[in-house]
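Excluded from the complex is one protein chain; the other protein chains are retained at their positions.
Presenting subunit A:
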Amino acid sequence: MTVILGQTFTGISIGAVLLLIALGLSLTFGQMNVINMAHGEFIMAGAYTTYVLQKSISSAGLSLLVALPVAFLVAGALGALLEWVLIRRLYLRPLDTLLVTWGVSLMLQQAARDIFGAPNVQTRAPDLLTGNITVIGGDDPLTFANSRLFILGLAITAVVALSLTLRLTPLGRRIRGVVQIRDLAEVSGISTSRVDRTAFFLGSGLAGVAGVALTLVGPIGPTMGTNIIIDAFLVIVVGGIGQLKGTVIVAFVLGVLQSVLEYSTTVSVAKVLVLVAIVAFLQWRPQGLYTLRTRSLV
């Protein structure tokens, strides 16, 4: 029993990491229709920001707290810059954004290698987050890692913040307007190019926050973004493009599925099985779990 609960919790914590990464993507990919392969490198930028801040701030807890907003700004600025230089030329060619931003991601990885060195680096976690909480005691105890709980909390906070921003603020209304009918938004006096850039800033900034969270569970390295980004893209595809609700549900479902399959088979077989499950799922709902109802033929 504890094994099942333990695996489920591990799955939920994998899901929380996925969710944090996919959140930013749901803005840039889901809303803007841009497949940003450099999103993984924005995560890396967030992680290295934490590393750099810890060099100057000795208290691990304080540096983590400072890192969250700073990483958001650093990654967000990178995203806005990328949008301004390249992506705004490519809004009508989503597939090309994938390849162009992959070129950007290559260069950013190499830049990280040149600045910080090729080997992975590590940050110290604050004392508060290094321990475990024992949920069930006795001979067969069930413990949750504090760092994982922190990430779960961070993911939930980010989801709430993003969804409130999109729902309640004027900026959110403008973003939704531009996403739904770009031309109408433009003639209504909304500067669509400014909204695009702001949405990109927010989405990329969330990647930076995800990067801070990742420093708690693994090493920081130039290629840390590459593999995890694919999983996050799958989350969006399965959840339904531009659907926050779908993203949240699917992130946790895939996390738990991965964790349970890993327990009963091996890590590599679990990866393959999850992919098979995704292709099977898309047979049932080709547009993802939640879709915007439209009259389009596709």
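Following the convention adopted for this analysis, a residue touches a chain if its C-beta (ideal position, glycine included) is under 8 Å from a C-beta of that chain, and two chains touch if they have at least 3 such contacts; residues count from 1.
Everything below uses one rule, namely that contacts and distances are computed from a predicted model.
Not every chain of the complex appears here, and the one that does not is recorded in UniProt as "Urea ABC transporter permease subunit UrtC", selected from "SRPBCC domain-containing protein", "Urea ABC transporter permease subunit UrtC", "Extracellular solute-binding protein" or "Indolepyruvate oxidoreductase subunit IorA". Within the set A:I57, A:A77, A:L98 or A:L149, the residue that contacts the chain not displayed is A:L98.
Within the complete assembly, A:P286 is the residue of A:P119, A:G137, A:P170 or A:P286 that touches the hidden chain.
Contacts to the hidden chain, counted on subunit A, fall at residues 29, 33, 35, 86, 89-90, 92-96, 98-100, 102-107, 109-110, 113-114, 226-227, 230-231, 233-234, 237, 241, 266-269, 271-272, 274-275, 278-280, 282-283, 286, 297-298.
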